[in-house]
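Shown here: the complex without one of its protein chains, the others still in place.
Then we have chain A:
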């Protein structure tokens, strides 16, 4: 086995598009999925905007036998996994069951399901709580349900590092491939748009309380006021390159070329955030220098201080306006672990089509972010071979991923 990890399939469930190409077209057209919360009555809460996946009717996508045991976000994950496998042209029934793994990231578990069952517990008693509460609330549930549905019995797991999760899971998928498991579903899907989940989001203290969907989430902008939560994410099919070639897979989107992660020191420690070092380590892991990176997909906190920290780290590595930087998540909100998985999918689509999707709604970069070459207003066409995806999660989790397009014809000779 070559042990080169290539991405052969993408499956997206995003607030501005259900399905990879639907999402990608909407993103290039600048169509936003952020709007007033509809999943529950949020009128009494200080923040009332969210990125909701619309047009998703679960029974159209999910077997009836799975409906009583799945939270909304798990259903989205199952659909994203289906999309990804279809895109990869992979039929799990024809692949070795112990050669397939599932490694996803998740941040909240099944909040909506959990809230419903807790309500039953308090109002009706323990005998009314669903037996499925035992796993439906749990972070690992998406990995478990995907694994069971497709008979994927290789080493599997879940990573919980908030926004960094989608990248950390992908990095872990590459480890499995290097250790000999040739086929891994990875990425992440998140979402907790229920009153209980909303309270958890609010507790972070960074949500934008604005009403205008175009002015609520403005990362790197002088008018930044916080962020908007969203639901969804992406599932990536990652394979050993030789395995993919031998099973007749279509041309991969690219390879997982570099990965690094770290955790920020305590804010009062006097030591700098780890982002710059994590970027440098991811580049080193890929065997690339700053000039080799064609575009950066930013974490884009939407909060002035972390925005400035990210801008300083990127500028320190790449120089003033040294690389195009973008944050298409301005169209969907921050999806926790699903966010960096979706950014990775978006980066691979950008490589495929030679176009950088813009950072929506941002018009007036903050002085502390002026060193960034932000892609604003419209998509920017460019010859793209490599992309760097950044994520900084609540709690200091930091991760960076380098994806690189494949050279030459496909299939390559052995």
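Going forward, contacts are C-beta pairs under 8 Å (C-beta built on N, C-alpha and C of every residue); 3 or more make two chains touch, one makes a residue touch a chain; residues count from 1.
Here, contacts and distances are computed from a predicted model.
The chain that is not shown carries the UniProt protein name "Actinorhodin polyketide synthase acyl carrier protein", picked from "Ferredoxin", "RagB/SusD family nutrient uptake outer membrane protein", "Actinorhodin polyketide synthase acyl carrier protein" or "ABC transporter ATP-binding protein".
Screening A:46, A:64 or A:367 for touch with the missing chain picks out A:64.
Of the options A:38, A:54, A:130 or A:363, the residue whose C-beta touches the omitted chain is A:130.
Panel shows chain A; residues 63-69, 127-128, 130-132, 134 of it touch the chain omitted from the view.
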